[in-house]
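I have placed the structure first, in the form of structure tokens, so that the comments after it can refer back to it.
In this view, the complex is presented without one of its protein chains, the others remaining in place.
Note that the chains are named A, B and C in the order they appear, and that numbering of residues resets to 1 at the start of each chain.
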Amino acid sequence: MITITDLPIHSGDLLRAFEAENAAAGAIVTFTGQVRPNSNSGAVSALFLQAYSPMTETGIERAIKTANAKWPLTGVKVVHRVGEMQPGDTIVFVAAASKHRRAAFEAADFLMDYLKTEAVFWKKETVADKATWIEPRAEDYQDARRWNMEQAQACQE
Amino acid sequence: MITITDLPIHSGDLLRAFEAENAAAGAIVTFTGQVRPNSNSGAVSALFLQAYSPMTETGIERAIKTANAKWPLTGVKVVHRVGEMQPGDTIVFVAAASKHRRAAFEAADFLMDYLKTEAVFWKKETVADKATWIEPRAEDYQDARRWNMEQAQACQE
Amino acid sequence: MAKLLYFGRLSDLTGTTVEVLDLPDDIRTAADLRDWLDLRFEASGAMKEPTVRIAINNEIVFDADPVAGDDEIAFMPPVGGG
Partner (left out) sequence: MAKLLYFGRLSDLTGTTVEVLDLPDDIRTAADLRDWLDLRFEASGAMKEPTVRIAINNEIVFDADPVAGDDEIAFMPPVGGG
């Protein structure tokens, strides 16, 4: 259900496997996040992702539990990369399956908001040989608030 | 950009190709719709999908044009199956790529609402040897109204 | 010759998805065609339902719009894929 890995993520293979596991679902939504070649400060040469196990995994598990409580899901998958990455590499793959397409869309969207603002990762971006630690943007926190994350956080405590 | 086909749809392969074409996007959302093994009236043995070319294709093209006007997308893909299908088979695959994850989610969601309620297809479901033509549910029309489809339709005229 | 297409549940009613025929001379509009076909197929109004749209040569038309003897005319019950 949750994989934290320093190996390349192949979303196509993950989707094929997820579909086979959820063939009776009806609706499957996936999100793939890739390292972008450009940031506000210029051309990105590398991105470094750091996790803190087992806090990272237990946090994601709780978010999946919250998603399962909010929506009627038949399956959820979260794969997140750590370590050194290059532009175009996949950072994260999220999949949600449900009988209802709205539930699948909302659950994938919710999990991404969690991953962006609450999941225990730190990101360092290298632009022109200068490495900078990147923290969530105001926009990310705003997206996350749509789900009443306070409530989600309360569930985690 | 648009494929109407009577051959099986392999979402995993389509996602891999779409990612390669949109490696610089940052955010990719996909939707896969599968034939469900059960409907309100019982166990489904087959689903038959009928299109009317070129109206089906031109309608989807207009919906993609509307999506491109509403959101900053770097790529869109719609693959829709026609003909005879069995439970578990993929009916539709939609992918949207954007620099912004919200745009990718909303565009995929919007295109699915279009496909469910406006796209030129007719569906016949077979349950216990009885075939019934299925028309969109009230819920589908309701979902579609979220996007102010009247406006989208106006753009199409 | 006009080409008539019947989609979705209408093909069950007409027993065919397509037919090619000469339209009677007094059929001038889409509405005339609905009336004529509804009688011809004993459709009890099914061809005249407002939710059944008519496309002529791949464009949705209004009931008052004209039909010509060589048109491709499609009868389209509510659509929806996915």
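Miscellaneous remarks
Going forward, a contact is a pair of C-beta atoms (placed from the backbone, for glycine too) under 8 Å apart; a residue touches a chain by one contact, two chains touch by 3 or more.
Please read all numbers here as calculations on a predicted model, not as lab measurements.
Among the chains on display, the ones the left-out chain touches in the entire complex are A. Of the listed residues A:I9, A:A67 or A:M112, the one in contact with the hidden chain in the full complex is A:M112.
Residue A:F121 is the one among A:F18, A:F105 or A:F121 that touches the chain not shown.
The set of chain A residues touching the chain not shown comprises 33, 49-52, 54-55, 58, 80, 91-92, 112, 115-124, 133-136, 140.
Note that only the chains that are shown with their structure count from here on.
For chain C, the chain whose average C-alpha position is most distant is A. The mean-CA centres of chain B and chain C are about 26 angstrom from one another, to the nearest whole unit.
In this assembly, the C-alpha centroid of chain A lies 24 Å from the C-alpha centroid of chain B.
Mean C-alpha position of chain A lies 50 Å from that of chain C. Contacts with at least two other chains are made by residues 82 of chain C.
For chain B, residues touching at least two other chains, in rising order: 33, 112.
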